[in-house]
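Yeah, one chain of the complex is gone here, protein chain that is, but the others are all in their spots.
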Amino acid sequence: MFHWLEKNPFFFAVAVFVVIAYAGIITILPDFMNSARPVVGTKPYTVLELAGRHVYIKDSCNACHSQLIRPFKSETDRYGMYSLSGEYAYDRPFLWGSKRTGPDLMRVGNYRTTDWHENHMLNPKSLVPGSIMPKYGHMFSNVADIETAYAEALTVKKVFNVPYDEIDMPKLGTFEESSKIVLAEAKMIVDDMKSPEVKAAFARGEIKEIVAIIAYMNSLK
Amino acid sequence: MEMETIRELQAYGYAFASVFFAGIFYAYVYYLYTSKKSGRKDYEKYANMALNDNLNDTPVEKIEPLQEEKQKRSNK
Partner (left out) sequence: MQSSKIINYDYSVAKLFAIATIVFGIVGMVVGVWIAFQMAYPELNNLANEYGTFGRLRPLHTNIAIFGFILSGVWATWYYIGQRVLKVSMIESPFLMILGKIHFWLYLVGVVGVVVSLFMGITSSKEYAEFEWPIDIAIVVVWVIWGIGIFGLIGIRREKILYISVWYYIATFLGVAMLYLFNNMAVPTYFVTGFGDWWHSVSMYAGTNDAMVQWWYGHNAVAFIFTVPIIAMIYYFLPKESGQPIFSYKLSILSFWGLMFVYLWAGGHHLLYSTVPDWVQTMGSIFSIVLILPSWGSAINMLLTMKGEWQQLKDNPLIKFMVLASTFYMFSTIEGPIQAIKSVNALAHFTDWIPGHVHDGTLGWVGFMIIASLLHMAPRMFKREIYSKKLLESQFWIQTTGIVLYFSSMWIAGLTQGMMWRATDQYGNLAYSFIDTVNVLHPYYTIRGVGGLLYLIGFCMFAYNFYKTMTVGKEIEEEPHSTSPMAA
């Protein structure tokens, strides 16, 4: 029976492939459509938030922070309402993480402010004595990549029909229109910040990474 | 088709597949372990492939050049 396969490499390979592909088809496909449906009220990220999300990914924040609240009392007490599948409908990629060296950030926007993040990113120990999080001073000097964020938003709108520009949804428009919206959004954050460096840059029309990532953090609710 | 019906079919499919594969598996185990006794095949000789693996060692089962094989078949 199978022994015959060991003499026939081609059919052997086919058999192996069938056996290993089986599980993926059975477990992933059936609920694919269901899992992709957003919860009512979930909105796609604005371009500035998306740029912040890119900063989050660039520095692999997800290596130490999860974005998944499990349905246990100890977790809902600490982080808020447990996660629902539809809340992630616009997360490409998902950022659940696999390790909590630091706390979960799924709903960090509910209990932390722009001011708090600004100080914390500069020196985590100043707010949380004993923290082992690195300092992220470079976010105050690196400029956020708004153009790539715009490209991503436009791509998901075109390819995956993400509802940008629809009623009650974030506006995208052309790159020029989008840039204006981004600046207006960034201004609200910069106004709440103290760093003269960031303020001076914003006056020149530059948005630093720290502004974008705070916009993203504040959007996590 | 209704989602309910699809789910039901999936469940039947799954139950059938489980029993089917388990059946095949145990049949194969039985087949393998009775092979030597019934003289069908001694599988354990293949273990020597790792031990006698010099280029000059005789293969456990030599691969035959195509023509020889064809001749053999026509002789039968």
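Remarks
In this document, chain identifiers A and B correspond to the written order of the chains, with residue numbering beginning at 1 in each.
Keep this in mind: contacts are C-beta pairs under 8 Å (C-beta built on N, C-alpha and C of every residue); 3 or more make two chains touch, one makes a residue touch a chain.
None of these values were measured; they are calculated from a predicted model.
The chain not displayed touches chain A at residues 2-3, 6-7, 9, 12-13, 16-17, 19-24, 27-28, 31-32, 34-36, 57-64, 66, 68, 70-72, 74-75, 77-78, 83-103, 128-138, 142, 145, 147-152, 154-156, 158-160, 175. Not every partner is drawn; the one left out touches chain B at residues 21, 25, 28-29, 32-33, 43-44, 46-51, 53-57, 59-63.
Going forward, only the chains that are shown with their structure count from here on.
Taking each chain's centre as the mean of its C-alpha atoms, chain A lies 48 Å from chain B. Here chain A touches chain B in the complex through residues 1-3, 7, 26, 30, going by the rule given at the top. Chain B meets chain A in the complex at residues 6, 10, 14, 28, 31, 41, 43, 61.
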